[in-house]
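Just one protein chain is left out here, and the rest sit where they should.
Let's look at subunit A:
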Amino acid sequence: MNTPNTLTVKNLKTHFFTKAGVVKAVDDVSFSVKPGEILGLVGESGSGKTVTGFSLIGLVDEPGRVVGGSILLNGDDLARKNEKQWRELRGKKIAMIFQDPMMTLNPVLRIDTQMIEAIQAHEKISKQAARERCREALVRVGIASPDERLTSYPHQFSGGMRQRVAIAIALLHEPDLIIADEPTTALDVTIQAQILYEVRKLCSETGMSLIWVTHDLAVISGLADRIAVMYAGRIVEQGSIDEVLDAPLHPYTKGLIESVPSRNKRGAKLYQIPGMTPSLLNLPAGCAFSSRCSAKQSDCLVATPEITQLGEERQVRCFHPVKQEEMA
């Protein structure tokens, strides 16, 4: 309980200054991750998950900017780093695995080139030694005949293989934190399960922390220790995986859970949250979820709900949290 956090994010704000106005893609987001812990970051498309990930690794592109908050990695505030310091951190202390495995590897460079450069960016090490490390990393993510694979080009790999290579690259320096942005969504179910199993094992073996971004609750339920639910740039609920999944407090979380097929009662019609994610450009006054919320009351339209802290790790951002007897 008292182990220091690997990562503590406080009031993070990342806004995009577009011609049409300011898009608050990440707005006042706070969470933390302990060593060896897996945090699931869940939310619909456009809720700000990827932007959160990029903010943590200092790769928010124009017209976006981190405009507020702090990102403490082992007590060190990243929000104050200059580009040179960021470069030293990226890949070494924080690594990221991207959403689309087909596009993360450079199509015209061989796998060994792309892996060795990742090592040499942070260590003075001979090419031979670096190559040996790359081999081991490929074996670790379950790639057979690594020597042959090293001299291949990305297009000779399937999507699943490419994602394994990306994971292997992320693991090269055994970083303190890995951000995995929906790394398995593009893959088929069996490969997804394999990768999940391997990642879970690697986390507990090496003690590194993992933020697993997804919009798929089913994936997260077998993997994560804790869960944070994002909606319209904000975290609306977080807590341990069991608490949140068994007893969701936010109406949005409840809707998400009810729309997972496997959890549904057999034969019952699959539930779907009505409406769509609102445009982040002009959010309605009051609670951003109000237009889709079945528990909405008049006060929801007036003020934006603040975070209510319930116990050490449990939070919810709602005026009228779900009462537990409703979840029968």
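The definition used in the following text is that contacts are C-beta pairs under 8 Å (C-beta built on N, C-alpha and C of every residue); 3 or more make two chains touch, one makes a residue touch a chain; residues count from 1.
One rule holds for everything that comes next: contacts and distances are computed from a predicted model.
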Handout entry: Chain excluded from display, named as in UniProt, from "Nitrite reductase (NADH) small subunit", "Acetyl-CoA acetyltransferase", "Peptide/nickel transport system permease protein" or "1,2-phenylacetyl-CoA epoxidase, subunit C"
Key = "Peptide/nickel transport system permease protein"
Problem - Touch criterion as defined above, residue of A:105, A:280 or A:316 at the omitted chain - result: A:105
Handout entry: Contact residue for the chain not shown (choose from A:42, A:166, A:223 or A:280)
Key = A:166
Fill in the blank from the handout: Of A:23, A:71 or A:89, the residue that touches the missing chain is A:89
Problem - Candidate in contact with the missing chain, chosen from A:118, A:167, A:187 or A:300 - result: A:118
Fill in the blank from the handout: Omitted-chain footprint on subunit A covers residues 57, 59, 61, 87-92, 95-96, 98, 100, 103-110, 113, 117-118, 121-122, 153, 155-156, 166, 169
